[in-house]
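Supplied in structure tokens, the structure appears directly below.
Here the complex is missing one protein chain, while the rest keep their positions.
== chain A ==
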Amino acid sequence: FDQEKKIKNRESFSFWIPSQSNVCCPFKLTLSSLIVARVEHLSPPAKMKIMVAVKRVIDYAVKIRVKPDKSGVETQNVKMSMNPFCEIALEEALRIKEAGLASEVVAVTIGPKQSIDTLRTGLAMGADRGIHVEATGDLFPLAVAKLFKALVEIEKPGLIILGKQAIDNDCNQTGQMVAGLLGWPQGTFASKVVLDKEKQEVMVDREVDGGLETVCLNLPAVITTDLRLNQPRYATLPNIMKAKSKPVKKYTPEELNVGTKSDLEVVEITEPPKRKAGVLVSSVDELIDKLRNEAHVI
């Protein structure tokens, strides 16, 4: 079917506000009995690796313009930076490592040649190693998830953390698809993550429509981060210098045996229609007249 992509207004992240209908305080629901984790292999607890996905997107402060030919969004001469949710994901991974619960944080990016800059930012924040899968063209979440699965089979991490969505396509699919492909449990929209190494499980507070939901996942697991999880750290100058010498491994989709051709094709991208000015009506009759004859809604 026709797919019309809407360019969202970039001015604010989707600020989620808990609905206060029946709930006066967030409720906890432990679903550990309902979530079945198929544990394929337990890495030795001491050497747990965390894999973090980072994506190079148009900087959130930039005003987006649609290309005149409607084939996409203007990306030439536009500032690019790391997806804000990916920064939060990386920050969480670094905190887990600094707490001694993980030994290594690997930052992974999938994208064109310039994505290496984003990876270097991730390394400057504190990731130990980087992996760059060089792939050009539009990559849809399923292809990204498949590439991820291939990398997981090589790297064998104990935890995967991703941002909940990328601010350029707002898909909110990759994390879930990765978990599905691997058969791992997932804790999405995480606003709090507590790792228990002894029991090899992680408690994730999820921001859901009704409030907060706490799930307990067996490791290895997939977590996607939401806005309120943490405040990402700044990359300091000395760390940026050190990042230059951190190793980055390159792959291509062919090397990983993953086909990136998608069944979806973006047909057209247009700006949202301009808001028309409102009209003040002077009487109820006029309102009814407009509703009937102009708007055709009654």
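Miscellaneous remarks
Note that in this section a contact is a pair of C-beta atoms (placed from the backbone, for glycine too) under 8 Å apart; a residue touches a chain by one contact, two chains touch by 3 or more; residues count from 1.
Basically, contacts and distances are computed from a predicted model.
Its UniProt record calls the unshown chain "Electron transfer flavoprotein-ubiquinone oxidoreductase", which is the correct pick from "Cytochrome c oxidase subunit 2", "AP-4 complex subunit mu-1-like", "Electron transfer flavoprotein-ubiquinone oxidoreductase" or "Integrator complex subunit 4". In the complete complex, the residue from A:Arg233, A:Lys249 or A:Lys290 that touches the missing chain is A:Arg233. Between the chain not shown and the residues A:Val62, A:Leu181, A:Val208 or A:Val248, the one that touches is A:Val62.
Between the chain not shown and the residues A:Ile154, A:Val194 or A:Met241, the one that touches is A:Met241. Against the chain not shown here, chain A presents residues 11-12, 59, 61-63, 65, 77-79, 81, 230-234, 236-238, 240-241.
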